[in-house]
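Every protein chain but one is kept in place in this view of the complex.
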Amino acid sequence: MSKKSFRQAVNEALRQEMERDPTVVLMGEDVGGGMGAPGEDDAWGGPLGVTKGLMSQFGRERVLDTPITESAFIGAAAGAALRGLRPVAELMFVDFMGVCFDQIFNQAAKFRYMFGGTAKTPLVIRTMYGAGFRAASQHSQCLYPIFTHVPGLKVVIPSSPYEAKGLLIQAIRDDDPVIFFEHKVMYDDEEDVPDDPYTIPFGEARFVREGEDVTIVAIGRMVQMASKAADALAKEGISCTVLDPRTTSPLDLQSILESVQETGRLVIVDEANPRCNIATDISAQVVEQAFESLKAPIRMVCPPHTPVPFSPALEDAFIPSPEKIAAVVRSVMASPTRQAAA
Amino acid sequence: MSKKSFRQAVNEALRQEMERDPTVVLMGEDVGGGMGAPGEDDAWGGPLGVTKGLMSQFGRERVLDTPITESAFIGAAAGAALRGLRPVAELMFVDFMGVCFDQIFNQAAKFRYMFGGTAKTPLVIRTMYGAGFRAASQHSQCLYPIFTHVPGLKVVIPSSPYEAKGLLIQAIRDDDPVIFFEHKVMYDDEEDVPDDPYTIPFGEARFVREGEDVTIVAIGRMVQMASKAADALAKEGISCTVLDPRTTSPLDLQSILESVQETGRLVIVDEANPRCNIATDISAQVVEQAFESLKAPIRMVCPPHTPVPFSPALEDAFIPSPEKIAAVVRSVMASPTRQAAA
Amino acid sequence: MEPSRALQLNREELLRAYRQMRTIREFEERVHTEFSSGAIPGFVHLYAGEEAVAVGVCMHLTERDCIASTHRGHGHCIAKGCDVKGMMAEIFGRADGLCGGKGGSMHIADVAKGMLGANGIVGGGAPLACGAALAAKTLKTGGVAVAFGGDGASNQGTTAESMNLATVWKLPVIFVLEDNGYAESTASSWSIGGDAVKRAEGFGMPGVRVDGHDFFAVYEAMHDPIARARAGEGPSFLHVKVNRYYGHFEGDAQTYRAPGEVQRLRAEMDCIERFRKRVTEAKVLEEKDLAAIDREVLELIEESVRAAKAAAYPPPPALLSDVYVSYP
Partner (left out) sequence: MEPSRALQLNREELLRAYRQMRTIREFEERVHTEFSSGAIPGFVHLYAGEEAVAVGVCMHLTERDCIASTHRGHGHCIAKGCDVKGMMAEIFGRADGLCGGKGGSMHIADVAKGMLGANGIVGGGAPLACGAALAAKTLKTGGVAVAFGGDGASNQGTTAESMNLATVWKLPVIFVLEDNGYAESTASSWSIGGDAVKRAEGFGMPGVRVDGHDFFAVYEAMHDPIARARAGEGPSFLHVKVNRYYGHFEGDAQTYRAPGEVQRLRAEMDCIERFRKRVTEAKVLEEKDLAAIDREVLELIEESVRAAKAAAYPPPPALLSDVYVSYP
């Protein structure tokens, strides 16, 4: 156990799985770096250095730099997964899904079903998401609701270094296609992470803190925001449960329902654009299944229905903040309480 | 006014707008057909004959057949829209979005915002969606929740021939990018459609029928299914409002809220896969804004979280049917009624 | 060109080639009839007329090798050894179809046999073939992969990207462009701007053009690409000129074709007739050998249809299975 950054946790998960299983291969643009160039090999490790060192350790046969052709190499990863490899492909920014989505949602995601259960596709796609990097409209999106919508995909959104390592190892060992979301502003976050490999199962939410008044479900980086909000609210005497679903597909609805049954109030924090996102998804499922437990309207804290703006002033206003979350929780606490069913 | 099929209504809308405005051009695979071939020109009009006759009338300069390169021609449509044309591009099946989504969601949808309001992109993308054609997993999807999620796009889902003509004319005259969904099993549906051009504004839901007990919101083809369910329920003394939002972006939430305030019960029918779809979107928004009006849980009628199966037996079970809708409405009516806020 | 190596095929191999071509033909002719009678639902794209391509290519392959196919995939499936009865049952949507009835004509697959699936997405297969080739290379199986794609598919970005990736990664892939003259109703002479073989060379691989009505020419043309791939020297490209006998899909009125075009093709260019003529004239096979195969194939197809029609549809719970290996 030692302090590790999110970046290190991801790197370590990849390294340990590659050591364990020779069929695990990495591919992506500059995941090693320096191909054909006169300077260093392994020159990049991705734009933010997450895969740095892996090409040196495992060689170019297992850490494959690619041309900038996402359809070709993500499709190749899917094809290779059908035939005995366990590829971990890097879609550098999830914003680039538009040039290769077919290979993900029509091919990899559907093989097993279309082929009547006769195939499996153990593919992991790692990808960066999220706002706050001043990276503007085409490098700041979340988009995980789109992947969550697609049957056949699993969607993993780790909220801390510890989570990242355990969930990524699980993803690599999983036999289904997994989209693994890494928030670009979280790479330097640090916490204690075990040195040995470990897994965190999919579909089991994490209770980040337990409280009595309100349940806050938060996704990915929003877990931090929600925790800060909960800290502030605690000082005002409002006690919050903060729940991190970890995976949006599969979703641990059970844990959410149980928490809502206790608190009677639910706030959902999602950094994705508001229409058809995870917040609406969870809200609708809870209403369908635990309407009787709700003492107040479920409220969602999300960015507006706009692209991510570049200007720091605007981008900060775009992202759900602890202050906004706290304000919404207060409003939920202030709602007139409903009675149980007659 | 005369009886027209959905196919004819779409064709007529295109023809009349092309007659009115010389900047309207059509493009897509075989929208005319027969390019370079020894037989007839205008040989296809799309795989289901929807654009038949337009190439003959308007010539090849305005009805542009394309190679099978959706990124190139849909991106070209977006670029042309920036520079003075009003292209109507055909993405044959919405299932093919995966090979060209970038040009739609990162380019066309974001130009206006990224460029600070200095540009407009009057682009229409017509596309076929939906199950029931025995067309299997890659030709039967809905996918409109994905487009609804994207800021900058408008999403139109007509539920009848009359609706199709008025909404398509509106779409062509609209200055923003519009995705226009045509259900492939509805092309032969007929109803009275005015011969003259007319528009139906976006963001104004249609009350298909008004009732007192339950509000059913249904999307696209599901409006028919919901209406049939409402017929059956009427015989049992359950009186339903059936509401067709017409456009999911913008969404006429106001009309939905007003109806729910009257009925106190809401069932949403969506042919899209259940996670992060329009049903969850509407449910969550209603809960947030009209929680006090709800007498019972909001229920959603959607297909399961699976690809669309080929086998007719399975595909029929996949699609929400009038029977399923009616059963869910009955269950909502049977829920214990909640009291108003204390 | 005298396809010397092709005539070195032994009697057994030639019989196998004939049997496969004949099986594809009868399969497609029968599916055509069954579709017309309303017994088969959905979109069906027939391969009749193009048999020599699938068979000429796949004669070089074994189960360690893979192919990625297209919406017009029945021929590739049969040539790659998929079970014919399983295929027919699949097209009829029955529980004992190769994909349990869930895939249908456009999604028939047998991954264990190296058939990575027909594909509903034009250009969808080329990246998958690259992946199979990568797996073969990494796991050192000695396998190669073939990406079939039509003239329409040849323009898709996925095809170009895959060709580049195959060169850069030196993958054992062969790209086979089945140019049957049309993509839907659009002539390939119009839609392919420039020249497909030159493109392939521009992407760094050797390319040749070959007559797809001639089994021996296709078989011969595959020799060097296969050798190159197996030797670890990278990808190759074949531009096969051929024709389809039916419409783009069943139901296509084909008004874009010249009057009498298909009759002429059937009369003058038929790959099975040519094969027959060639092998009998060369006296390597006799008419009676071929006639025996014809009979067996007809029986097989008849039995496939009979069995498919008699088979059960998948039970309701099948709707929900096979989405994931595991999903808590």
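As written, the chains take the letters A, B and C, and residue 1 is the first residue of each chain.
The rule we apply is simple: contacts are C-beta pairs under 8 Å (C-beta built on N, C-alpha and C of every residue); 3 or more make two chains touch, one makes a residue touch a chain.
Since we're looking at a predicted model, the values are computed, not measured.
The chain not displayed here makes contact, within the full complex, with A, B, C.
Contact with the undisplayed chain is limited, among B:Phe6, B:Trp44, B:Phe73 or B:Phe318, to B:Phe73. Screening C:Ala68, C:Ala89, C:Met205 or C:Val242 for touch with the missing chain picks out C:Met205.
Check A:Pro22, A:Gly59, A:Pro312 or A:Pro336 against the missing chain and you find that the one touching it is A:Pro312. The set of chain B residues touching the chain not shown comprises 23, 25, 61-62, 64, 66-67, 69, 71-85, 87, 102-103, 106-107, 111-120, 151-152, 154, 174-176, 201-204, 250.
Panel shows chain A; residues 29-30, 33-40, 43-44, 47, 65, 67-69, 71-72, 95-96, 98-99, 133-139, 304-307, 309-314, 317-318 of it touch the chain omitted from the view.
Looking at chain C, the residues touching the absent chain are 155-161, 163-168, 190-205.
FYI, only the chains that are shown with their structure count from here on.
Averaged C-alpha coordinates put the centre of chain A at 40 Å from the centre of chain C. Averaged Cα coordinates give chain B a centre that lies 36 Å from the centre of chain C. Residues of chain B in contact with two or more other chains: 71, 95-96, 98-99, 136-138, 304-307, 309.
Multi-chain contact residues of chain C (touching two or more other chains) are listed as 97, 99, 101-103, 107, 119-121, 157-158, 323.
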